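Note that one protein chain is taken out, while the other chains of the complex remain in position.
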Amino acid sequence: MKTVTLTELSEYLAQHGFPNQIDGKADLQLIGANTLQEAGEGEISFLANIKYRDQLFETAATVVIVAPDETIPEGLTVLRCENPYGAIAAAIRFIHGVRQHPQWGLDPRSEIAESAQIGKNANIGPFVTIDVNVKIGENATIYPGCFIGSGVVIGDDVTLYPNVVVYDGSRLGNRVALHAGTVIGQDGLGYAPVEGRWMKIPQAGRAQVEDDVEMGALCAIDRATLGETRVGMGTKFSDQVVLGHGTKVGKHNMYVAQVGLAGSVDVGDHVTMGGQVGVAGHLSIGDNVTIGAKTGVWADIPSNERYFGNPAFKWKQYWRQIAAIKELPDIIRKFRKMEKELENLRGKLEKHDG
Amino acid sequence: MKTVTLTELSEYLAQHGFPNQIDGKADLQLIGANTLQEAGEGEISFLANIKYRDQLFETAATVVIVAPDETIPEGLTVLRCENPYGAIAAAIRFIHGVRQHPQWGLDPRSEIAESAQIGKNANIGPFVTIDVNVKIGENATIYPGCFIGSGVVIGDDVTLYPNVVVYDGSRLGNRVALHAGTVIGQDGLGYAPVEGRWMKIPQAGRAQVEDDVEMGALCAIDRATLGETRVGMGTKFSDQVVLGHGTKVGKHNMYVAQVGLAGSVDVGDHVTMGGQVGVAGHLSIGDNVTIGAKTGVWADIPSNERYFGNPAFKWKQYWRQIAAIKELPDIIRKFRKMEKELENLRGKLEKHDG
Partner (left out) sequence: MKTVTLTELSEYLAQHGFPNQIDGKADLQLIGANTLQEAGEGEISFLANIKYRDQLFETAATVVIVAPDETIPEGLTVLRCENPYGAIAAAIRFIHGVRQHPQWGLDPRSEIAESAQIGKNANIGPFVTIDVNVKIGENATIYPGCFIGSGVVIGDDVTLYPNVVVYDGSRLGNRVALHAGTVIGQDGLGYAPVEGRWMKIPQAGRAQVEDDVEMGALCAIDRATLGETRVGMGTKFSDQVVLGHGTKVGKHNMYVAQVGLAGSVDVGDHVTMGGQVGVAGHLSIGDNVTIGAKTGVWADIPSNERYFGNPAFKWKQYWRQIAAIKELPDIIRKFRKMEKELENLRGKLEKHDG
């Protein structure tokens, strides 16, 4: 963490994809970033979600990153920018830096097989196990408690946090980061029913994680029965995401915590899934799809759609149904009255006829 | 485990917040506690859930803890008490004791940084990694495979079961217990969308767990982007609970397994959540709230409420809607008949007019 001036920050942001304008005092000193509610003197904050607009008028932050047309309180210096959420990310990186990993070199208390080939500048902690014929690229950071099985191939600049397990034959691309306890390549749920028992089908395929994927803690990516289970480049998972065997996730997907995809699901690119979504097996999901939290997907979803609910419906239809369900107890009550009234009318009419 | 007399147990319970009365033979010998169904001679059991009342009349237990006004079978000695569930807890503690941890002292096969300050009477197993500038209080029990990152601060009487991971900068209070594989302080799901890719926002905040919190196995508590993610004092989690970055849980909450809270959720005190509940981000939940299992929370919930369903509704309204949904197929069938009948009536009436 260092002290920067607002001008220095403004220049850094401009150089990193965030053109901006200072509206106020350019020479302010910044020592950190914080939320609008918790920021104090010397700290920069941001407003990206209109839900928090009130806090803009009460904040003690020294500078706030806001949208170009945002109304601001008198006397507050702001940095105007099209993408405040992206800009604060870059600002945090500039002021706070990124995590500094412990430096172990190749700790002698790890077990690294002779046939393992490990690239330059490896940083491997104690109590790590690396099995035979593993290939690891350059600049690897591997925290204590990790296990890397035989024949695993790992790219450059990979970070494995504590107790990550990568089963035999798995592949990780460049710049992959896996948080603590995540497991890659365990056996998929492969059993055939034979005379009332479950006979194990050896899971002879593998798990493959492509470049720039980052996963949270305690995720589980099953290896395939045959072929591969794949996570496409640039995809990000939160904690406890599970992929079944043979499932293929496209590029730049984003899954919130506790999402579960069964086996043999094919997902396109730029798909977002909210927390606790479930997707049944052997389905196909297109590109640019948004699936709301807790949704249950039971049928294919085409590209460019937004789905919600269990079973999943198109967004509008789902909320129309929920609105209808809220009214339903009332409607049923009125319906019953109507049944009686109709009987009445029928009676009167028959009297007429008679 | 020891042999106690019912009198000794009765006195122990009275001294520990459970006034009680022996109704039967006071000098009975007890060697253990068990369920009504599985108890045998010398064992004490309890009845706290009316669902099991029948088992009271069939049990082979020597003594049963019951409510003051409970009807009992002839010849069975009971211990009458206002809170049988609380009393059996204390009885188990008295007779069975609590878990005896292995005694390692400071196992030389652990990696403890020189700058780490560890209090008296520490009990740290092999294959533990403690990084620089960590501060741990007295009477710590740390099982094999745990990792404690730089700058972590831990209170007194803390128990970390095997393979628990506490990331850099996290804080644990006094008497915190974390079961196996739980992860505290991993990076939150912080990414900004920039030109179709997900740009990482360094998670510069921390995770803080307050006094007397206990968590089950494989929980995941994300650190905050800025500021902190917090678990309030006395709160208890079952297994696989996930908290997103910046979420703050109040005091004495109880979450059953697989609950997931997204980021920036504010929860009050004395809140109970059933299994697999999901709470969307940036919401506020009051005090004394009960949220039924599998509920999906999409809007703020005020204090003293009971909610259920997805999307969440007040308890009564939810069940009213379910009852209505059960009738709906029938109602729709009758509605269609009614449409035809109305057409009929309309026809007759027009003939009249004509």
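Letters A and B name the chains as they come in the text, with residue numbers starting at 1 for each one.
Here is the rule we go by: a contact is a pair of C-beta atoms (placed from the backbone, for glycine too) under 8 Å apart; a residue touches a chain by one contact, two chains touch by 3 or more.
Remember, predicted model here, so these are calculated numbers, not experimental data.
Among the residues B:Glu38, B:Asp54 or B:Asp300, only B:Glu38 touches the chain that is left out of the figure. Check B:Glu214, B:Asp266 or B:Glu305 against the missing chain and you find that the one touching it is B:Glu214. Touching the chain that is not shown, out of A:Lys2, A:Lys25, A:Lys51 or A:Arg320: A:Arg320 (per the contact rule at the top). The set of chain A residues touching the chain not shown comprises 109, 111, 127, 129, 131-132, 145, 147, 150, 163, 165, 167-168, 181, 183, 186-187, 189-194, 196-202, 204, 218, 220, 222, 225-227, 240, 242, 244, 246, 258, 260, 262, 276, 278, 280, 282, 296, 310-311, 313, 320-321, 323-325, 327-328, 331, 334-335, 338, 341-342, 345, 348-349, 352.
Within chain B, the residues in touch with the undisplayed chain are 17, 33-35, 38, 49, 51, 83, 85-86, 88-89, 92-93, 96-100, 102, 107, 109, 125-127, 143-145, 161-163, 179-181, 214, 216-218, 234, 236, 238-240, 252, 254, 256-258, 270, 274-276, 293-294, 310, 322, 325-326, 328-329, 332, 335, 338-339, 342, 345-346, 349, 352-353.
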